[in-house]
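Dumping the structure here so I can ask a few things about it.
Yeah, one chain of the complex is gone here, protein chain that is, but the others are all in their spots.
All chains are identified by letter, namely A, B and C, in their written order; residue positions are counted from 1 within each chain.
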Amino acid sequence: MSQQPAPVPTYSYLGPAGTFTWQALGQVPEAAGAAWRSVSNVGEALDDVVTGRSVGAMIAVENSVEGGVSATQDALATIPGLRIVGEYLVAVNFVLVARPGVTLDDVRVVAAHPVAYAQCRGWLERTLPTHGHIPAASNVAAATSLLEPGSPAQAAVAPPGITDHHDLTVLGDLIGDNANAVTRFVLVSRSRELPARTGADKTSVIAELPDDAPGRLLEMLEQFATRGVNMSLIESRPIGDALGRYRFVIDLDGHVHDERVADALLGLRRFSPNVIFLGSYPRADARQIEVVSQYGDEVFTDARDWLRAILSGEPE
Amino acid sequence: MSQQPAPVPTYSYLGPAGTFTWQALGQVPEAAGAAWRSVSNVGEALDDVVTGRSVGAMIAVENSVEGGVSATQDALATIPGLRIVGEYLVAVNFVLVARPGVTLDDVRVVAAHPVAYAQCRGWLERTLPTHGHIPAASNVAAATSLLEPGSPAQAAVAPPGITDHHDLTVLGDLIGDNANAVTRFVLVSRSRELPARTGADKTSVIAELPDDAPGRLLEMLEQFATRGVNMSLIESRPIGDALGRYRFVIDLDGHVHDERVADALLGLRRFSPNVIFLGSYPRADARQIEVVSQYGDEVFTDARDWLRAILSGEPE
Amino acid sequence: MSQQPAPVPTYSYLGPAGTFTWQALGQVPEAAGAAWRSVSNVGEALDDVVTGRSVGAMIAVENSVEGGVSATQDALATIPGLRIVGEYLVAVNFVLVARPGVTLDDVRVVAAHPVAYAQCRGWLERTLPTHGHIPAASNVAAATSLLEPGSPAQAAVAPPGITDHHDLTVLGDLIGDNANAVTRFVLVSRSRELPARTGADKTSVIAELPDDAPGRLLEMLEQFATRGVNMSLIESRPIGDALGRYRFVIDLDGHVHDERVADALLGLRRFSPNVIFLGSYPRADARQIEVVSQYGDEVFTDARDWLRAILSGEPE
Partner (left out) sequence: MSQQPAPVPTYSYLGPAGTFTWQALGQVPEAAGAAWRSVSNVGEALDDVVTGRSVGAMIAVENSVEGGVSATQDALATIPGLRIVGEYLVAVNFVLVARPGVTLDDVRVVAAHPVAYAQCRGWLERTLPTHGHIPAASNVAAATSLLEPGSPAQAAVAPPGITDHHDLTVLGDLIGDNANAVTRFVLVSRSRELPARTGADKTSVIAELPDDAPGRLLEMLEQFATRGVNMSLIESRPIGDALGRYRFVIDLDGHVHDERVADALLGLRRFSPNVIFLGSYPRADARQIEVVSQYGDEVFTDARDWLRAILSGEPE
């Protein structure tokens, strides 16, 4: 990073170069000629966005094996002013690496980013049944930590190709439990400009329930169902003040410019004491959302015209 | 009725003077100095409104014992351009009358308006177990039909006080099965001006389901439930083209000027292929509608402001 | 009717011979060699069943144009011990009849039951624009009145087939305004034996809501929806004690011997303070109920086996 005001926009990502996040950022056309800022955790990446140091931060939100990334979900729930502006998918697999001369028999502790660790758990538990685990800040950091003096770990889970950059040897190749594992990333910014509607969009929100009366979650989901809005994701996260209190991270099919989504958000906002709109953005898989005719835009505008006529005393 | 264009507004009602409908019209302040036009059935009364012959028609919609008045409900569903502008309650009871000299033993057939008949069914079946029934066009008409030559009926169900006006004798007094029976009337007009919101209002609609897939009625009711709108009445009426096809006559607590009601109507209009807005008007019982804070007007306007900010790129 | 104990079973119906109810009873194989008892109203017919005078009563429950028959619905709700054991459909159309030699040109006054008159009004007003109307106590009575000396009417509205029983000639055939009008009848008995399951069955119940809290009807309907049970009919009827209190007359697709229906009835019984099981019986239209595999009988028995294993400590 230059000390001068950047002549080009800056994007933050969980580095260093070579991480899956780095691969995800490579998919963003606008990032091609921009400055890339490597950071060591989600909090730092989002702080760059909040302070204006970066125009965007690429962060992992979900893995097809490990599930939602808690740190990301909690950061998006608690840091105000953030918006998701894009979604990206990266296929993931792993190798187990060690310093030259180390063998599997020497390994008692494995350094690994928690998400990577979870995806290799089967292989690790079969191959190293009594190993311990030290979480690392990134997949690359797990590998490079082995080279530091006093490292408590003897081996690390790392992305394939790590040995091109570091003096490490591979103890296990393609050790991921699921060959089709994918990680989903989002690009986060402070921009309040909504990405254009493409017909293949997602809308992300975080919402709390009004209280813990039975059936409250059902009531919340009815806000979507009664408008024909499908949820592609719902995850509960502890609010953190007490056991049993949750907020819900929700992805909806469609864009806030879709009438049915906008109306569902109105319903959600009325229902929930705390709703965060995280953004509407094109889906990484570019799959067009099929909307049954009952929930098409013109159905909503027709209904509004009808109500307006009633309220103004004109013929409906 | 004058042959000249009426210098005062005219109200139509199921006559003659003395009927329960006549009593209901007596509760309308605007009808005090107006012309009252006695008609012989609901169709005629509504036709007066449609053609402009009358500014309003008083018609019965429901009885606490007999239920909804089918003729009224079907007329409101099929005659376009009508609006309910007021609701009125009349306590109802009945006498059994006959021509002088006739005794209970002589009675084989009873003339009665169907609603009145239903309300006296218990007494009639106990007292005259093998009687037949001829429907009459009104309670007063049932009584006066006895005086016509060739009348097939020997007795009639009529309102108390009928003997003040006609040479009839009472065979049974207060023969209604339910001493607290009440009939609910509505005043219907062509005016598209909405009665002012009072906080103790009703909104009436008629709606069809989109198809006969299982659960469709449930879906329709969710339009109300998700906005905290209570239904005080739901009745199914055959559409008439085939067995098993129904429309629903629905009364909602609240006024279309209540945000939650307006929003529920939007949802209903989107869901249903055919919705008729019959009006918002003060409840006859003047009972204030209690709205839980979750569904207050400001909750709706706040949500709209929030969505508008999102759509316009301003801070929410 | 013989004063002696009937040597054959007796069936009660709204007579006399030739009425639509009489036609419905003609569809019952068991009634072929039985005694037929003509009565003059629903209460009398059901009383015959309750007292054991008849083994069954044929009563109208619904007309495709006029809707539910309130008297029937209320009687089934309030007279204990009755069961519906069969359903029958009768096409409802009318003929205009006169004494032999009378032509349309001779007709100045038409005798008709008021309900029948209403259903033929279109044809009558087109064909006999200046006719008068004399009400009759039943469709058959209208016709037979023509044969009485001094009858003021020259023609009568009557059921087709009236000419099989009486010396009358047809002046107009199929004069009903709705060519597809159908009346639905049920055969009611005291038998507690359930008609066998045919796969094309109906189950009728009457239920009250626990209180008038908002959304109660929705809750009741969910008892059916969560078991994949379709409703073919729902009608509200006033309980009669006060305005705004209703019971619901419900027809379900399926037989109580269908697991999904039995389970829905359990849910309904738990929900409702007052449920009346009116019976499971073959549908008149013999339409097989399609059940999605999710709600098949074996799904219910499998689930019970699974739960039983859990409760007994065996492997599921």
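Here, a residue touches a chain if its C-beta (ideal position, glycine included) is under 8 Å from a C-beta of that chain, and two chains touch if they have at least 3 such contacts.
Treat the numbers as computed from the prediction; the structure is a model and nothing was measured.
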- Could you tell me which shown chains are touched by the chain that is not displayed? A, C
- Message: Touch as defined at the start, partner being the missing chain; which of C:105, C:164 or C:316 qualifies?
- Response: C:316
- Message: Using the touch definition from the top, which of A:52, A:129 or A:315 touches the missing chain?
- Response: A:129
- At which residues does chain A meet the chain that is not included here? 62-68, 70, 89, 109, 118, 121, 125, 129-136, 150, 152, 177-178, 180, 182, 184, 214-215, 217-218, 221-222, 225, 228-238, 240-244, 246
- Task: Using the touch rule from the top, list residues of chain C that touch the missing partner.
- Result: 81, 192-194, 210, 219, 222-223, 225-226, 256-257, 262, 265-267, 269-271, 275, 277, 294-295, 299-300, 302-304, 306-307, 310-311, 313-316
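By definition in this document, only the chains that are shown with their structure count from here on.
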- Which neighbours do chain B and chain C have in common? none
- Message: Roughly how far is chain B from chain C, centre to centre by C-alpha average, rounded to an integer in Å?
- Response: 25
- For chain A and chain B, let me know how many angstrom lie between their CA-based centres, rounded off. 57
- Message: I'd like to verify one number: the distance from the centre of chain A to the centre of chain C, where each centre is the average of its C-alpha atoms, in whole angstrom.
- Response: 60
- Task: Could you list the positions in chain C whose residues touch two or more of the other chains?
- Result: none
